[in-house]
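There's a structure below that I have some questions on.
Let's look at subunit A:
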Amino acid sequence: MECKKVVVVGGGIAGIQASLDLADRGFEVHLVEKSPSIGGHMAQLDKTFPTNDCSMCILSPKMISCADHENIVIHTYSELEAVDGAAPNFKVAIREKARYIDVNRCTACGDCVAKCPVKVPSEFEEGLTIRKAIYLPFPQAVPRKMTIDKDRCRKLTEDKCGVCQKVCQAGAVDYEQEDLIIELDAAAIVVANGFDMMDASTMPQYGFGVCKDVITSLQLERILSASGPTSGHLQRPSDGTEPRKLGFIQCVGSRDTRTHSYCSSVCCMYATKEAILAREHAPDVQITIFYMDMRATGKGFQEFVSRAKDSYGVRYVRTRPAKIQSANGESGVLMSYETRGLAGEAVTDEFDLLILCPALIPARDNYSLAKILGTELDADGFFVTPRLSSPTDTTTNGVLVCGFASGPIDIPDSVSQASAVAARAAEIVEGGRT
Partner candidate 1 sequence: MRLAFEEMKADRLLAARTEHGNVAPVLLAKGDEPGEMRTDVPYQMANILLRVVPYLGSDRVAVVARRCDEKAIAEMTKRGLLDPEKVSLIGLACDAEQVGACRCSDPCPSTVHIGECVKAAPADNMVEDLLAKSMPERLKFWTAQFRKCNKCFGCTSNCPVCFCDECLLEEKTFTPEKGIPPGFAFHLIRSIHLADKCVECGECERACPADIPLLALRKMINRDVKEMFGFVAGDSEMTSPLLTTLDGEPMEGDDDVC
Partner candidate 2 sequence: MTGFRPTILAFCCNWCSYAGADLAGVNRLQMPTNVNVVRVMCSASVKPEYVIKALSQGIDGVLVLGCHIGDCHYMTGNHRTARRIPLTAKVLETVGIDSRRVKLDWVSAAEGDKFQQVITDFVEEVEGLGPNPSKEVRF
């Protein structure tokens, strides 16, 4: 029998679902995730549209199922190093980066974190708060093991400090740890490395990085989350007060030929969701969503938008912002725009908090990953899926793709694509169809 291993690259919801289905189907799955925990962007979300299901509540069981599954090996803090050969006999090398922690000993008690003197903006909290150089990315992380950020740790950069090792009663801190290369044979490789959010400060006209009270939608997601930096209290960054007037700007850098010409597919809906949640957190808040086309094409989406309008009083205005600048002083934002129609007029409105919905872009490591896999990317940087009859096939036989890696897509579609990948992998192995 041929090799029945499958390597899945990316531990977000698509990679997790692909791993679970493949593992249930009898494959030995190696799930490779570059960050210290699986979970991906979905772990950062407060709720999911259109049901406002708590994101972590539905994701966490899947993360744990992955960790508990006898057919799944999770390689976090790891990257695909090299791929040789062809389907169904790939030779894959995985680099497990040194976390400087003995994961068999670490209990994630947090003693080290309390003593670590180095403060770094937290990636998980979208920079809204800090983490330490030794850290657990988020409370529900899988695996629940500390990681030392080697670029920020004083011991590893300057050979000073070393306090984490001293306070760790489990003896889990190991400054000598080295990267580990794991080699294995695989029948198929699944790319599920998701998306990144465009850096909104690259478009200063939208005010991000200029005005304190212009934030990204992912930042708002964290602000709304009970486990987030404000424990779910709606606060604006400039002065910590509760904003009373919110504006959402859609299509920041997407559907824009100067930056990313495609539609990111999910922003209309998540903005609607965040608007509803913000209203639930602060019932008096006034919310306007500035958009180009309202795209509500999924199951229950249109009804969700209607609910936002009718039950939560969310205002939808079709326009583009002309100018965004700080209001007087530190706090608040002034936005100028034109109302529609020939009778339209220029308006300048003040908002307490302005939320940008930036383009969701291909994962930044796509180019290097595509090179390793010998697979093509499209002009936007997404993995090309040339065969309509197999929407999860890339240009390389046996290299499959699911989720946002092949183009903008929402969670249910990512999940069903991930299952489709399992069928394709089974076809490759059982039917010899590559």
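One rule holds for everything that comes next: contacts are C-beta pairs under 8 Å (C-beta built on N, C-alpha and C of every residue); 3 or more make two chains touch, one makes a residue touch a chain; residues count from 1.
If you want to know what made the cut, all candidates are chains of the complex that A comes from, given by their letters.
Model, not experiment: these values are computed from the prediction.
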Options 1 or 2 - which one, within this complex, touches subunit A: 2
Residues on subunit A engaged by candidate 2 in the complex (per definition of touch): 51-53
